[in-house]
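Okay, structure first, notes after.
Removed: one protein chain of the complex. Kept in place: all other protein chains.
Presenting chain A:
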Amino acid sequence: MSEFTLWDIVYNLLLAARWTVLLSLTAFVLGGLVGLLLLMVRTAGNPWGIRLVRGYVELFQGTPLLMQLFIVFFGLPLIGIDVSPWIAATLGLTLFTSAFLTEIWRGCVESVGKGQWEASASLGMNFTQQMRYIVLPQALRIAVPPTVGFSVQVVKGTAVASIIGFVELTKAGTMITNATYAPFTVYGCVAVMYFLICYPLSLFARHLEGKFRHVAR
(Lines give C-alpha, C1' and ligand atoms only; values in the text may rest on other atoms or scores of the structure.)
Protein backbone atom coordinates (compact mmCIF):
# COMPACT_ATOMS: atom_id res chain seq x y z
CA MET A 1 0.00 0.00 0.00
CA SER A 2 2.79 2.38 0.85
CA GLU A 3 4.75 1.85 -2.36
CA PHE A 4 2.24 3.85 -4.40
CA THR A 5 2.90 7.55 -4.34
CA LEU A 6 0.47 10.03 -5.80
CA TRP A 7 2.84 10.42 -8.73
CA ASP A 8 2.72 6.65 -9.41
CA ILE A 9 -1.04 6.83 -9.53
CA VAL A 10 -1.08 9.82 -11.84
CA TYR A 11 1.64 8.40 -14.07
CA ASN A 12 -0.16 5.10 -14.57
CA LEU A 13 -3.44 6.86 -15.19
CA LEU A 14 -1.76 9.05 -17.79
CA LEU A 15 -0.48 5.96 -19.58
CA ALA A 16 -4.02 4.58 -19.66
CA ALA A 17 -5.46 7.92 -20.73
CA ARG A 18 -3.67 7.50 -24.06
CA TRP A 19 -6.04 4.64 -24.80
CA THR A 20 -9.04 6.78 -23.92
CA VAL A 21 -7.83 9.38 -26.40
CA LEU A 22 -7.03 6.81 -29.08
CA LEU A 23 -10.38 5.04 -28.68
CA SER A 24 -12.22 8.38 -28.76
CA LEU A 25 -10.45 9.45 -31.94
CA THR A 26 -11.03 6.13 -33.66
CA ALA A 27 -14.70 6.02 -32.72
CA PHE A 28 -15.17 9.63 -33.70
CA VAL A 29 -13.56 9.25 -37.13
CA LEU A 30 -15.22 5.93 -37.97
CA GLY A 31 -18.53 7.07 -36.50
CA GLY A 32 -18.29 10.23 -38.54
CA LEU A 33 -17.74 8.26 -41.76
CA VAL A 34 -20.64 5.91 -41.08
CA GLY A 35 -22.74 8.88 -40.00
CA LEU A 36 -22.00 10.70 -43.25
CA LEU A 37 -23.00 7.63 -45.22
CA LEU A 38 -26.27 7.34 -43.29
CA LEU A 39 -26.88 11.04 -43.78
CA MET A 40 -26.56 10.57 -47.56
CA VAL A 41 -29.04 7.71 -47.48
CA ARG A 42 -31.37 9.78 -45.34
CA THR A 43 -31.28 12.92 -47.49
CA ALA A 44 -31.42 11.04 -50.81
CA GLY A 45 -35.11 10.71 -50.06
CA ASN A 46 -35.77 7.02 -50.74
CA PRO A 47 -38.60 6.17 -48.32
CA TRP A 48 -37.03 2.84 -47.38
CA GLY A 49 -33.69 4.51 -46.87
CA ILE A 50 -35.27 7.10 -44.61
CA ARG A 51 -37.08 4.43 -42.62
CA LEU A 52 -33.91 2.38 -42.29
CA VAL A 53 -31.82 5.28 -41.01
CA ARG A 54 -34.59 6.41 -38.69
CA GLY A 55 -34.80 2.91 -37.23
CA TYR A 56 -31.02 2.77 -36.87
CA VAL A 57 -30.93 6.07 -35.01
CA GLU A 58 -33.88 5.10 -32.83
CA LEU A 59 -32.24 1.77 -31.97
CA PHE A 60 -28.86 3.18 -30.99
CA GLN A 61 -30.18 6.27 -29.26
CA GLY A 62 -32.90 4.35 -27.48
CA THR A 63 -30.72 1.65 -25.94
CA PRO A 64 -27.77 1.87 -23.54
CA LEU A 65 -24.29 1.99 -25.01
CA LEU A 66 -23.37 -0.72 -22.52
CA MET A 67 -25.92 -3.13 -24.06
CA GLN A 68 -24.52 -2.44 -27.52
CA LEU A 69 -21.04 -3.24 -26.27
CA PHE A 70 -22.25 -6.41 -24.54
CA ILE A 71 -23.94 -7.69 -27.68
CA VAL A 72 -20.78 -7.13 -29.70
CA PHE A 73 -18.40 -8.41 -27.05
CA PHE A 74 -20.28 -11.41 -25.66
CA GLY A 75 -22.50 -12.10 -28.64
CA LEU A 76 -20.16 -12.22 -31.60
CA PRO A 77 -17.91 -14.97 -30.15
CA LEU A 78 -20.98 -17.21 -30.03
CA ILE A 79 -21.22 -17.13 -33.81
CA GLY A 80 -17.53 -17.79 -34.12
CA ILE A 81 -16.22 -14.24 -34.43
CA ASP A 82 -13.70 -13.61 -31.72
CA VAL A 83 -13.48 -9.97 -30.75
CA SER A 84 -10.93 -8.35 -28.50
CA PRO A 85 -12.14 -5.67 -26.09
CA TRP A 86 -10.48 -3.08 -28.36
CA ILE A 87 -12.41 -4.25 -31.44
CA ALA A 88 -15.65 -4.55 -29.50
CA ALA A 89 -15.24 -1.10 -27.97
CA THR A 90 -14.38 0.45 -31.33
CA LEU A 91 -17.31 -1.22 -33.05
CA GLY A 92 -19.82 -0.40 -30.31
CA LEU A 93 -18.72 3.22 -30.01
CA THR A 94 -18.69 3.65 -33.80
CA LEU A 95 -22.32 2.52 -34.01
CA PHE A 96 -23.26 4.80 -31.12
CA THR A 97 -21.35 7.79 -32.52
CA SER A 98 -22.68 7.38 -36.05
CA ALA A 99 -26.30 7.33 -34.86
CA PHE A 100 -25.90 10.59 -32.95
CA LEU A 101 -23.85 12.35 -35.62
CA THR A 102 -26.34 11.39 -38.33
CA GLU A 103 -29.10 12.97 -36.30
CA ILE A 104 -27.08 16.11 -35.52
CA TRP A 105 -26.04 16.56 -39.14
CA ARG A 106 -29.51 15.89 -40.47
CA GLY A 107 -30.68 18.91 -38.55
CA CYS A 108 -27.88 20.95 -40.11
CA VAL A 109 -28.67 19.78 -43.65
CA GLU A 110 -32.34 20.54 -43.11
CA SER A 111 -31.50 24.04 -41.96
CA VAL A 112 -30.15 24.77 -45.44
CA GLY A 113 -33.04 26.43 -47.23
CA LYS A 114 -35.22 24.40 -49.54
CA GLY A 115 -34.73 27.06 -52.19
CA GLN A 116 -31.05 26.13 -52.35
CA TRP A 117 -31.96 22.59 -53.38
CA GLU A 118 -34.47 23.82 -55.91
CA ALA A 119 -32.15 26.43 -57.38
CA SER A 120 -29.34 23.90 -57.79
CA ALA A 121 -31.75 21.36 -59.27
CA SER A 122 -32.89 23.96 -61.77
CA LEU A 123 -29.25 24.36 -62.78
CA GLY A 124 -29.33 20.69 -63.73
CA MET A 125 -27.25 19.43 -60.82
CA ASN A 126 -27.75 15.87 -59.70
CA PHE A 127 -27.99 14.82 -56.04
CA THR A 128 -24.26 14.28 -55.60
CA GLN A 129 -23.44 17.66 -57.11
CA GLN A 130 -26.09 19.40 -55.04
CA MET A 131 -24.67 17.84 -51.91
CA ARG A 132 -21.05 18.45 -52.85
CA TYR A 133 -21.28 22.04 -54.08
CA ILE A 134 -24.37 23.58 -52.54
CA VAL A 135 -25.69 21.91 -49.41
CA LEU A 136 -22.69 20.41 -47.58
CA PRO A 137 -20.51 23.53 -47.66
CA GLN A 138 -23.32 25.45 -45.99
CA ALA A 139 -24.42 22.69 -43.64
CA LEU A 140 -20.82 22.07 -42.58
CA ARG A 141 -20.41 25.52 -41.08
CA ILE A 142 -23.56 25.06 -39.00
CA ALA A 143 -22.49 21.54 -38.07
CA VAL A 144 -19.05 22.31 -36.66
CA PRO A 145 -20.02 23.57 -33.17
CA PRO A 146 -22.49 20.76 -32.29
CA THR A 147 -20.09 18.17 -33.70
CA VAL A 148 -17.24 19.39 -31.53
CA GLY A 149 -19.67 19.48 -28.62
CA PHE A 150 -20.67 15.89 -29.25
CA SER A 151 -17.03 14.76 -29.19
CA VAL A 152 -17.23 15.26 -25.42
CA GLN A 153 -19.96 12.62 -25.31
CA VAL A 154 -17.73 10.22 -27.24
CA VAL A 155 -14.84 10.69 -24.82
CA LYS A 156 -17.17 10.07 -21.89
CA GLY A 157 -18.70 7.11 -23.69
CA THR A 158 -15.31 5.39 -23.84
CA ALA A 159 -15.50 4.99 -20.05
CA VAL A 160 -18.13 2.31 -20.57
CA ALA A 161 -15.58 0.27 -22.55
CA SER A 162 -13.87 -0.38 -19.21
CA ILE A 163 -16.77 -2.70 -18.34
CA ILE A 164 -15.88 -5.14 -21.11
CA GLY A 165 -12.29 -5.10 -19.90
CA PHE A 166 -10.70 -2.58 -22.21
CA VAL A 167 -7.93 -0.94 -20.18
CA GLU A 168 -8.48 2.77 -20.60
CA LEU A 169 -8.64 5.51 -18.01
CA THR A 170 -11.60 4.23 -15.97
CA LYS A 171 -10.45 0.60 -15.99
CA ALA A 172 -6.96 1.67 -14.97
CA GLY A 173 -8.57 3.63 -12.16
CA THR A 174 -10.37 0.52 -10.93
CA MET A 175 -7.20 -1.57 -11.15
CA ILE A 176 -5.13 0.99 -9.28
CA THR A 177 -7.86 1.33 -6.66
CA ASN A 178 -7.72 -2.41 -6.09
CA ALA A 179 -3.98 -2.16 -5.56
CA THR A 180 -3.89 0.97 -3.43
CA TYR A 181 -7.20 0.96 -1.53
CA ALA A 182 -7.34 4.71 -2.18
CA PRO A 183 -10.55 5.05 -4.21
CA PHE A 184 -11.11 8.67 -3.26
CA THR A 185 -7.75 9.80 -4.60
CA VAL A 186 -7.70 7.51 -7.62
CA TYR A 187 -11.21 8.23 -8.89
CA GLY A 188 -10.65 11.88 -8.11
CA CYS A 189 -7.60 11.83 -10.38
CA VAL A 190 -9.52 9.89 -13.02
CA ALA A 191 -12.28 12.48 -12.98
CA VAL A 192 -9.77 15.32 -13.23
CA MET A 193 -8.15 13.69 -16.27
CA TYR A 194 -11.45 13.27 -18.07
CA PHE A 195 -12.17 16.86 -17.25
CA LEU A 196 -8.84 17.96 -18.69
CA ILE A 197 -9.63 16.14 -21.93
CA CYS A 198 -13.27 17.19 -22.19
CA TYR A 199 -13.35 20.73 -20.89
CA PRO A 200 -11.15 22.21 -23.64
CA LEU A 201 -13.43 20.53 -26.18
CA SER A 202 -16.48 22.04 -24.47
CA LEU A 203 -14.88 25.47 -24.43
CA PHE A 204 -13.88 25.13 -28.06
CA ALA A 205 -17.44 24.14 -29.01
CA ARG A 206 -18.81 27.14 -27.14
CA HIS A 207 -16.26 29.42 -28.80
CA LEU A 208 -17.24 28.09 -32.23
CA GLU A 209 -20.91 28.58 -31.40
CA GLY A 210 -20.29 32.25 -30.77
CA LYS A 211 -18.17 32.56 -33.87
CA PHE A 212 -20.57 30.83 -36.22
CA ARG A 213 -23.71 32.37 -34.83
CA HIS A 214 -23.86 35.16 -37.39
CA VAL A 215 -22.90 32.77 -40.19
CA ALA A 216 -25.79 30.45 -39.50
CA ARG A 217 -28.31 33.21 -39.88
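Here, a residue touches a chain if its C-beta (ideal position, glycine included) is under 8 Å from a C-beta of that chain, and two chains touch if they have at least 3 such contacts; residues count from 1.
Keep this in mind: contacts and distances are computed from a predicted model.
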Undisplayed chain, where the name is taken from the UniProt record, one of "Protein FixC", "Polar amino acid ABC transporter permease", "Binding-protein-dependent transport systems inner membrane component" or "Chemotaxis protein CheW": "Polar amino acid ABC transporter permease"
Omitted-chain contact residue, chosen from A:50, A:163 or A:179: A:163
Listed residues A:29, A:44, A:67 or A:123, member touching the removed chain: A:67
Option from A:30, A:52 or A:198 whose C-beta touches the chain left out: A:198
Touch list for chain A against the chain that is not drawn: 58-59, 62-68, 70-71, 74-75, 78-80, 152, 155-160, 162-163, 170, 173-174, 177, 182-184, 187-188, 190-191, 194-195, 198-199, 202
